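With one protein chain removed, the remaining protein chains of the complex are shown where they sit.
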Amino acid sequence: MSQTAIKTDWDFPAFAGEGHHEVGFIRTYIFSTDHKMIAKQFLAMSLIFLALGGTLALLMRWQLAFPGQPLPGGGIFPDTMAPGGIILPEFYNSLVTMHGTFMIFFAIMPLLVGVFGNLLIPLQIGAGDMAFPKLNMLSFWLAVPAGFMMLASFFVEGGAAGAGWTAYAPLSADGEFTGVYLGQQLWLGSLFILGFSSIAGAVNYITTVINMRAPGMTWFRLPLTIWALFVTAILVLLAIPILAGALIMLLTDQTLGTAFFLPAEGGEPLLWQHLFWFFGHPEVYILILPAFGIVSEILANGARKPIFGYFAMVLAIIAIAFLGWIVWGHHMFMSGMNPLLGTTFMFTTMVIAVPSAIKVFNWLGTLWKGNIHFTVPFLHAAAFVSLFIIGGLSGIFMASTPVDIHIHDTYFIVAHLHYVLFGGSLFAIFAGITYWYPKMFGRLMNTTWNRIHFVGSFIFYNLAFFPMHGLGLEGMMRRLYDPTQYGWLAELQPWNVFITYAVFALIAFQVIFFLNFIISMWRGEDAGPNPWRANSLEWSIPSPPPHGNFERIPVVHRGAYEYSAPGWDEDFVLQNEPPSEEAVQ
Amino acid sequence: MNWLLEPSVSTFGPDIDQLYYIILIITGIVFFVTEGLLIYFLVKYRAREGRKAEYIHGSTRAEVIWTAVPFVVVLVLALMSKPLWDQIKEPSLFPEGAYEIEVVARQFEWEARYAGANGEFDADDSFTLLNRVHVPVNQPVILHLEAEDVIHSFFVPDFRVKQDAVPGRRIPVWFEITETGEYELGCAELCGIGHYRMDGLVVVQSEEEFEAWKQERVAANGGQP
Partner (left out) sequence: MTTATATRPEPGFGVYNLKLGMWVFLLSEVMFFTSLIGAYIILRFAHPEQFAAPGEVLNVPLTAVNTFILICSSVTMVKAFAAVEKDDQRGLQLWLVATIILGSTFVGVQIYEYIHLFADGFVPNAAEYSAGGGPLYGSTFYLMTGFHGLHVSIGVLALIWVLIRSMRGAYSPERLGGVEIMGLYWHFVDLVWIVLFTIVYLI
């Protein structure tokens, strides 16, 4: 490469005020290429899907607690879903499938990767925008049609996909088995399109982090959020294409008569599971690594103390991402795979507990001898740690192959995955939203209502999901339309009623959050540039940052966690604060 | 709701339960220690006027300890799990002289096929049974699991037995039950709209009762498979 071509290297029109030209409404709010606006667009989209996914969960919980009883107000559903408000089994299966699909692909993943990736990567590394702003815009505008396609599948003949979010073949490969033809195909098509969105985002994130860090922002001065998002982007980049390949094979099995997963024609149903989980386990870490980053950031900020073992935290993220590729078989212990292979996967799965443990201990180490301010983001981050401990520990039961025989595909798994994805990822998302809300909108969310939301969420979350461990140990299977069908589960019905009430309350508290989120945009207190007295670069510029972010390229002098450093008056010091004598005063 | 398991009635059930309790105790200790520390730190180090947090970046010694200890613990758990897993799932280690039954899963029922006196499943005196599986007590039994349409999963909680039935495959499952009685059987893998009502019964009988029952079935079938 000739030296001259490197002119494009620092192709950065947004700097030096060039980007401050006026653009119209459509370019500002709809087809925006500004990473902050794209982050807000992802935020709006994924919060809507989060609410939708929650609504589906409510419907499921109603059926589980009161099987066969008409849902209050359920008359609005067409007869193909819930005649007279009584949920049909096929509709229940669609609810199970779409709840998982919405939450994983359209809520948690875009919230963590789409929102925080877009918002934080340029801001925290000191760049004016992403490497490819137009590709970034495309990434969002691919996710939208994918979402509409997924939604539309509810209203086509046969209803939405009902083979679970894992779409195990051959159940998913032939409409004859479920009565869902077009719905399943829309599901496959939608995820395929969404895959393009994710890959476009990942290409952007990886390029931006590698090439566009501000001077002085060395790899080991990066905030852990950036490390987590960077590693996550690599996982997205490598895992999503595997899913894409599998989706295409399933789609052609459904439509073109190929035989990949159809045993009646010589295909292999287990091939789907291998491909799906080879994608699916990295996907699990895509859904938790950014949460690790967010929580590390906020715990250090709340404790006013450097993150404990920064280097080990980075290594743990990388180790988890690496090990995540060789554990997929633990989803398939009961599939009839070779027992020796099962043993191998058990060992790798057990080992992956180690970096997770390192993270937890380092978070505790961060709090040790701190000076803890109980801000709302901190409360959520601390809750994350306590709930992730439960989710992590319950994973060890399933990793042990003999114990997994009993609890595989039961509510123990449901409890485990919700402790990781709701107690883990979603609490981290609440922490992240409340923490960066002022940076996004220039105003603070109402603290009182936020605290009420936190307390209610924490209590009812645990009341809803903790008892599920017990149901699983009693042998209650997942994805069961009517548990009272089984004698031994009918006895446990009071627990299902209890859980349902807890879920009702849990969701009621989320309404508070949504209202607070919207009202604070207009009524919130003015935030100022650095309301949390934090160190990373985004807090050195106004809230919300102008187009192009930084007036001049920031020069970074230190890591992101220099809280309570000796020699400074304040207990924080911005990463781009020059180390001059005057600054110390 | 509790953390104790219902008693199991298979020979390897208590071993699974024991392993479960070992993990429960270990994770329980970790749970109380970590959550306890978390709460303790939150209370002890809450912000107070005029105090600054200590400027600590970490401790290599602590890192090494809390990397090594979990590593050893999970490795030991894996090593403890392996022999039991092999005993239950490795076909080459299945007990000899087991009584063999074919179980075919389809939407949404279980069909048990019993071999005739010559050991063939399509003999004149073989017979089938819907949503019920009769097995003898105190004798190893091997079920050959098959599925006709989609994946199902044969799950008897009281036996600590679970195995997917995959179309196109014939997967053996063995168990030996130590108490007579009727035990509920369920499908653990989403298999379609009737997944929730794919229940059945496993009837465990004494050897004499089992033999008598078989004769009765053969007679009732009039020699037709």
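List of remarks:
Each chain gets a letter, A and B, in the order it is written, and its residues are counted from 1.
Note that a contact is a pair of C-beta atoms (placed from the backbone, for glycine too) under 8 Å apart; a residue touches a chain by one contact, two chains touch by 3 or more.
Given the structure is predicted, the values throughout are model-derived calculations rather than measurements.
By the touch rule given at the top, the unshown chain touches A in the complete complex.
From the options A:P89, A:P145, A:G189 or A:G245, the residue with contact to the unseen chain in the full assembly is A:G245.
When the whole complex is considered, the residue among A:P145, A:G175, A:G189 or A:G216 that touches the unshown chain is A:G216.
Counting over the whole complex, subunit A has residues 1-2, 4-11, 16, 127, 131-132, 135, 199, 202-204, 206-207, 210-218, 237-242, 244-246, 248-249, 252, 256-260, 265-268, 271, 274-275, 278, 552-553, 555 touching the chain that is not drawn.
By definition in this document, only the chains that are shown with their structure count from here on.
On the subunit A side of its complex with subunit B, the touching residues are 88-90, 93, 96, 162-164, 168, 170-171, 177-179, 263-264, 267-270, 303-306, 308-312, 334-336, 339-340, 342-343, 346-347, 350-351, 353-354, 357-358, 360-362, 364-365, 367-374, 382, 385-386, 389-390, 393-394, 396-397, 399-403, 405-406, 408-410, 467, 469-471, 473-475, 477-483, 485-488, 495, 563-566, 571.
Those residues of subunit B that touch subunit A in the shared complex are 1-3, 5-6, 12, 15-16, 19-20, 23-24, 26-27, 30-31, 34-35, 37-38, 41-42, 45-48, 51-59, 62-63, 66-67, 70-71, 74-75, 77-78, 80-82, 84-86, 88-90, 107, 145, 149-151, 153, 155, 157, 160-164, 166-169, 171, 184, 186-197, 199.
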